[in-house]
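Of the protein chains in this complex, one is absent; all others appear in place.
Chain IDs A, B and C follow the sequence of writing; residue 1 opens each chain.
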């Protein structure tokens, strides 16, 4: 039994490391750099029923220890994703978590229903938290009842476990987590990006064409840790944690506050080899901390110590 | 007429630069380094009816481009602040904004009532957003109706203008701003800190004794700009902006999204001379941008261009 | 494409705020196409993102390549402090460069604007070594920021335009082009978008290639930060990625 293997609803992970949705495309580019089968899983880019071009450029900008993005859910649409992207991913021995997005409940239901039937899709990740689409989206991510109803609707049609991705742009993250738990979610992924803005120094105009964008990277790590710390104490669902992870130590931190696995986003842009590097570095970290399996560290930050809901 | 002077309710500012509450004590330490009369104003440390010791230590920790604090509103209490701190500040020719805190409405009302009668207190700043006190506080900062009622109650007893300090830990910052506007606030100050956490690498335990703390510094600047950008479009009150300001360029950015003045917090710890340095650097920035008065830049980021509610 | 810690051999300010930077390492073995770029991580930690910089000259013999960059913001300012012997985290080579398919005796027109000039140098070298006759039209803001004039002159006729007229003809490269009426089979250009747009309108007579800039996240095609519409479907879902499909495109392919 590996020191890093983790079992989660629908997912048998070789290790707790997966690229975060939107930061890894559909894996094609990174597959030229290393064998994707080394990853715990892959969270593919958000998919909507129809193809989307997304927002005008510039779509990214840099901030202190962070970046803003406003891609706007560009994707080839449900059919394109299933027929070419997921097909191409079949050559790898790695679980796929499909990120499901949309503007109205029907969008989510349609994508979830079809996606969940694809043979190499092991779980869905409901993206109720994308800050970069103008229509509807916001309510799904910030109003507990709305999130619960959406989760329910998707659960009804999905043939694989459903993880719901929470937005950090809320007053009460625990209420959101409880709502999706009540809606039947099998797991939670958190956090998506904080909404931010940055300006061109000379003109004073927002750099992003979309004006606002999602803040990611090391700057948001303290917010992510805090939110997972809170949710882990009040909700029994497994959590896939993310927000600023760059190193094996960061992974340990997320596991410590209660996450069962983690996703790496922005760091892929800084070092395209970051995921295999982290996977490589983890055993040494475990040695230094004197534990055999990474989940022995799970929840060690929490007031009542360990939270070993999910085992290897 | 100076290029930097700004008039706000209750405040005639030589320039738009003031140290943020909690990051400057009551001015005593910094008064040994430079003449406080050069500042636009001073936001003094939060005051509660009775003296408070605050939280156990460690009370601060560092994060990527940010810091966490959980001071816990340590202060000598209303009487102590009025009798020694405010008395000592009378030697300086600088407006004082008194930060008012508490656990229940009565606390705020009591502090506001007495504070506002002190001769060198020119305005109050209602701290409804401190993330580091366990009792009550949270609701004031996150529920619009509660914030409105508190604002009303304080306005009734205050003999100087009342600014309300908004928390960024909310789903809808515009709703909060509108609520305090409706409650009769004379201005808004924003943003307070984001709630975050950081861990000791070895033990996995939170570094702060309080476990969570408030995230400040450059890391949060994009969130602050975005929130001010949104509020400036929907509320007519003047805004004193803050969150990660370190340089004259940062000040221009905050004015650009609609702030009328700014406060500098964390940066005082990094460079105790940062406020006078910024004040010194600003005219050159204005020259480079080809404007005479700083408020000509106000609101230039906004969709409908300038927002010149308040003039020099 | 690889990621390598490369060593700085040479680093000098060659015009006002314009730096020439030569680094060495085995990654140079993979470099061939002029117009490709590298993605550089300047500091440890901050600034967070990599910076795209064009390959200006490849030296296979010494396993070294040269970049020319303008000191602008945080990243390039920090870069400008690095000294020979320091190492630099370089990802590359990235993207698709200029095609070098003209034959001996054919004529190429290379048009560069400001900090878009550098990739044209390697291109010019490769064209010249194939026997192509090369003419350069280089535009700069003012004489103090002009660079590599001698280097380009050694490869072919070189016209200079400066906006303020302090060097060469006064005006934009398009003014210069209209005036000189240069003969060519294909043109190759790199510079600010406004210049490329003006060019596409001015030079309608022949095949052209243009190199684009766009703010990037990954630089390898994964994040969809650098996407442009195609002229064949200007408001639809068809797109190209500047980082992986470009930065060089056929003139007329992409909506500018």
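Just so it is clear, a residue touches a chain if its C-beta (ideal position, glycine included) is under 8 Å from a C-beta of that chain, and two chains touch if they have at least 3 such contacts.
Given the structure is predicted, the values throughout are model-derived calculations rather than measurements.
*Asks:* Considering the complete complex, identify which of B:15, B:47, B:65 or B:116 is in touch with the unshown chain.
*Replies:* That would be B:65, which touches the missing chain.
*Asks:* Can you say which of B:25, B:184 or B:283 touches the chain missing from this structure?
*Replies:* Counting the whole complex, the residue in contact with the absent chain is B:25.
*Asks:* Counting contacts across the full complex, list the positions on subunit B that touch the omitted chain.
*Replies:* 22-25, 28-30, 32-33, 45, 51-54, 57-62, 64-67, 69, 71, 74, 76, 207, 217-218, 266, 268-273
*Asks:* Need a quick check: the contact residues on subunit C for the chain that isn't drawn.
*Replies:* Given the touch definition above, subunit C has residues 45-46 touching the missing chain.
Here is the rule we use: only the chains that are shown with their structure count from here on.
*Asks:* Which chain is the middle one, judged by CA centres?
*Replies:* A
*Asks:* Please report how many Å separate the Cα centroid of subunit A from that of subunit B, as a whole number.
*Replies:* 34
*Asks:* Could you tell me the distance, in whole angstrom, between the mean C-alpha positions of subunit B and subunit C?
*Replies:* 46
*Asks:* If you average the Cα atoms of subunit A and of subunit C to get two centres, how far apart are those centres in Å?
*Replies:* 36
*Asks:* Could you pull out the residues of subunit C that touch at least 2 other chains?
*Replies:* Only 45-46 qualify.
*Asks:* Where in subunit A do residues touch at least two different other chains?
*Replies:* In subunit A, the residues touching two or more other chains are 64-66, 217-218.
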